[in-house]
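Removed from the display is one protein chain of the complex; every other protein chain stays in position.
Then we have chain A:
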Amino acid sequence: MKWDEFFVTGDPMIYGADVSIVLTMVGILFYLTKYKKWKWLWDEWLTTVDHKKLGIMYIVSAVLMLFRGGVDALLMRTQLAVPEAKFLDSQHYNEIFTTHGTIMIIFMAMPFLIGLINVVVPLQIGARDVAYPYLNAVSFWTFFIGAMLFNISFVIGGSPSAGWTSYMPLASNELSPGPGQNYYLLGLQIAGIGTLLTGINFLVTILKMRAPGMTLFRMPMFTWSSLVTMVIIIFAFPILTVALALMTFDRLFGSHFFTLQGAGMDMLWANLFWLWGHPEVYIVILPAFGMFSEIISTFSRKTLFGYKAMIWSMLLIAGYSFLVWVHHFFTMGSGALVNSVFSITTMAIGIPTGVKIFNWLFTMYRGKIQFTTPMLWSLGFIVNFVIGGVTGVMLAMAAADYQYHNTYFLVSHFHYVLIAGTVFACFAGLIYWYPKMFGYKLNERIGKWVFWVFTIGFNVCFFPQYFLGLDGMPRRVYTYSEESGWGPLNMVSTIGGFMMGIAFLILVYNMYYSFRYAKRETTGDAWDGRTLEWSTPTAMPPFYNFAKIPEVTGLDHFWRQKQAGKVEKLKAEDIKPIHMPSNSGVPFIMASFFFVAGFGMVFEWMWMAIFGIIGVFGTLFYRSFEYDDGYYVSVEEVIETEKISK
């Protein structure tokens, strides 16, 4: 392999990226060394098994990925702002929309939600950590390494350019040679391991680690939505793992599962991809639904309306999510019966979703609505998500879909559900639980600016795209002619895109501003909350979460206690030694070996891949013989941490 094949050359923007990556790395190394932070980094973060810290690392990674995916989006919008623009060439544009889609779904939306689940769910169920803390660290580091592996592609070896769906045979060696597509396969494969482990971990955590008295039907809605999500993950992710592995065999070892030669079946890839891909959509939307349920209930100062209906509708959605995948390719010619069945199942998903919308609305009915920023995002969600929902039903009508398919109508639809659903939830959840993670709130005034600029920008960006779609503009074209008449609406759309970019910058500024100036919380109950995570005496829970595991007597236990004026005070005699898991550097080291193995396979340097895989198994082997049952936190230490006066 020659140097011009290893490094991506010839594009000034890429050189700019090279320089900024090197400078950032040097800056970080300099900072860590100068301020003697290496030990802190290793002890506090790289080896931690604390669900709250892992959650924070998930969220920080997700925000970085949001930045990366957002820059991709703005580059695309710049290219499309005017007809026949020469800002990006076709190949570059293709790489950018491929990485934009993959990063936003796999490395932004999912980790953002999993991060919030990590921070919140154990606290909500009154647990001291997850069921398998060590596994949780493995999950995070494999996700992180997968994301990094995928991200370096644009400077080393070239990015994948076959779309985030990577349809075969376009993604085969014959039509897309080189490391690009391999990055997609290996990056997703490694990150996918982490997601599957998270699924198992949180399923067990929620089923087995709930505080005494918290029956299934007393669980907070966010915990419920997480539970359902984990079930979907456990059923869906193995499909992705297998599909990716088969395509990897095709590309690296000459098998013919999906190729043009050897009777490969490209339609099989599309089916497998969406058999995972559609449940994936619900993996990123159900936790969002859960968060909105919490937030709307908290700031309406009222019990969630139709708690049981909310749960049943979620279970229905989870079941349906596996029965609709064909709607991603109604145009494949599967025949009238197949298309009819999948049209109806897809429309039927709208029923439980509609029920949820009305239940949220009636949670506010007879409430006392406070317009905090998390609540604004939730209201914004209802108003905008409905647009995504109804256009989804329109797309579900197969006969009409033949005209919407592969157009900007579709692009607009899925951005209306994924941004107004998932991204709004990520922002709402981040702001809502920010005091739990960092001990202070984000500034509300700046936060409202973020909300309005983002929401208006979002509509300016995506609403016109419905009309572009109906005017025949296909997705994934890198430019269009003047005569097409698509110019003005594209310009409007680009302006909206940049407004969202500006809102993101204001959000980051708000993090800095609040870090400097925000009033620190003195209690654990920043928003007058309803669920157990707000019941810790300190703003940020100590590493063991609860000095004494609470006993739950009903739904919204903490709220009811407050209403009755019966919040329990912690007494010294209640405290017993607390069993906690030990930190471990092994997950980080194992993930590093995954990186080596993945990088080797991307470039088909088998010696390197084998070395990496041996390393992975070595760390597994080491762990098997490591007899570390954790340690006990002494009563004195707990008393001191909790500042209980004797």
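Going forward, a residue touches a chain if its C-beta (ideal position, glycine included) is under 8 Å from a C-beta of that chain, and two chains touch if they have at least 3 such contacts; residues count from 1.
By definition in this document, contacts and distances are computed from a predicted model.
Protein name for the hidden chain, per its UniProt entry and selected from "Formate dehydrogenase subunit alpha", "(2Fe-2S)-binding protein", "Phosphonate C-P lyase system protein PhnK" or "Quinol oxidase subunit 2": "Quinol oxidase subunit 2".
Contact with the chain not shown here comes from a single listed residue; of A:449, A:463 or A:611, that residue is A:463. Note that of A:32, A:234, A:323 or A:393, the residue touching the chain absent from this view is A:393. Considering the full assembly, A:305 is the residue among A:183, A:282 or A:305 that touches the omitted chain. Residues touching the missing chain, restricted to chain A, are 2, 4-5, 8-11, 90-91, 94, 158, 161-163, 167-170, 174-178, 260-261, 263, 266-267, 270, 300-309, 329, 331-333, 335-336, 339-340, 343-344, 347-348, 350-351, 354-355, 357-359, 361-362, 364-371, 379, 382-383, 386-387, 390-391, 393-394, 397-403, 405-407, 455-456, 459, 463-464, 466-467, 469-472, 474-480, 485 (touch as defined at the top).
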